[in-house]
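A single protein chain has been omitted; all remaining protein chains appear in their positions.
On to chain A.
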Amino acid sequence: MKVLVTVKEVAEADDDFAIEGTDIAESDLEYDLNEWDDYAVEAAVQLAEAGIADEVVTVTVGPERSEETIRMALAKGADRAVRVWDDALDGGFADVASKVELFEAVVAEEEPDLILGGVQAADTGFGATGVALAERIGFEHAAVVNDLDVDADAGVAHVHRELEGGVEELTDVDLPAVLTVQTGLNEPRYASLRGIRQAQRKEIAVKALSDLGLTAEDVESALTLTSMYEPESESDAEIIEGDAGESAGRLAEVLRDKGVSA
C-alpha cells in the first residue's frame, strides 16, 4: 500500500517578538517540522519497515524555505516528496477548503491507500485539514489517533482515538482512510547521518497550481486575518524580580505562607 503523509513546516515565535501588520515579524519566527507531523512520518516509516507500506510520499504546501523541513522527513525515511506552491498562495491566510483543494489534486495523482497527517498545525491550530480532506476525496477517517494497527489484508485500520479525560475510543476504520495522528503514538526517530545523506538524493517534486490543473480562483480563501495582537493578560501575577537566589527566596516565603513544607 502507498502512504501519503501531509507534512507542514510551522513557525514558532521567539521569546521576544514584534507584530508587524497581521503577523509576527519574519525575523522573530523559527521554522520547524510540525510536531504532530513528525509522529505521522514515523508511523508511515514504521509501516514501510513492517512491509505493510511499499512507498511513503510526503506532501507539503509551502514556499521554497520549507524544503529544509521536507528534507528532514525524507531523512527519517520517507521515499519522496511533493511540494505545492504558487505565488497565488503567498501572503494570504489559507482556509481549510483551499488547502483541501490542493491535497485533492495531489491525491488524484498519487492514489494513496492511507493518508496520515497531524492532529493540528502548531502555529495556526485549526485541527481540521485531515477530516476535511477525507470528506472531499471520499475516504473514511479518524481524528486524534494515538494507537494504530493497520490490517492491510482486511482493509481495516484498528485505531484508538484519544478523547478528553484519559478515555480512549477503540475504532475500526475502513481503508482507504485519512488518520490524524496525536503525539505519543510512537517515538519519532532522529535522522541518522546516513539518512541525511540519502535525503539529498531523494526527489522533491515542486508543483504550481497549473501543474495540478487549478487556478488562483480555486484556492481563494474565505478567511481574512484582520488583526493580530498580544492578548491582554487577565492575571495580576506578581512577577518576582531579582537573581535566581533572590527570587527563589521570595518564592519560598510565598510558598511557606501557603502552608507548603515537606
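One rule holds for everything that comes next: contacts are C-beta pairs under 8 Å (C-beta built on N, C-alpha and C of every residue); 3 or more make two chains touch, one makes a residue touch a chain; residues count from 1.
The rule is simple: contacts and distances are computed from a predicted model.
Peer 1: Looking at UniProt, which of "Phosphoribosylformylglycinamidine synthase subunit PurL", "ABC transporter ATP-binding protein", "Electron transfer flavoprotein subunit alpha" or "Nitrogen fixation nifHD region GlnB-like protein 2" names the chain we cannot see?
Peer 2: Of "Phosphoribosylformylglycinamidine synthase subunit PurL", "ABC transporter ATP-binding protein", "Electron transfer flavoprotein subunit alpha" or "Nitrogen fixation nifHD region GlnB-like protein 2", the absent chain's UniProt record names it "Electron transfer flavoprotein subunit alpha".
Peer 1: So one chain is hidden, and I want to know which residue out of A:78, A:106, A:142 or A:219 touches that hidden chain in the complete assembly.
Peer 2: A:142
Peer 1: Can you tell me which of A:16, A:111 or A:153 touches the chain that was removed from the display?
Peer 2: Residue touching the absent chain, from the options given: A:16.
Peer 1: So that we can see where the missing chain sits, which residues of chain A does it touch?
Peer 2: Chain A touches the missing chain through residues 11-13, 15-17, 19, 22, 24, 93, 95-97, 100, 119, 122-132, 134-136, 140-144, 160-174, 177, 183-184, 187, 222-231, 233-235, 237-240, 244-245, 247-249, 251-252, 254-255, 258-262.
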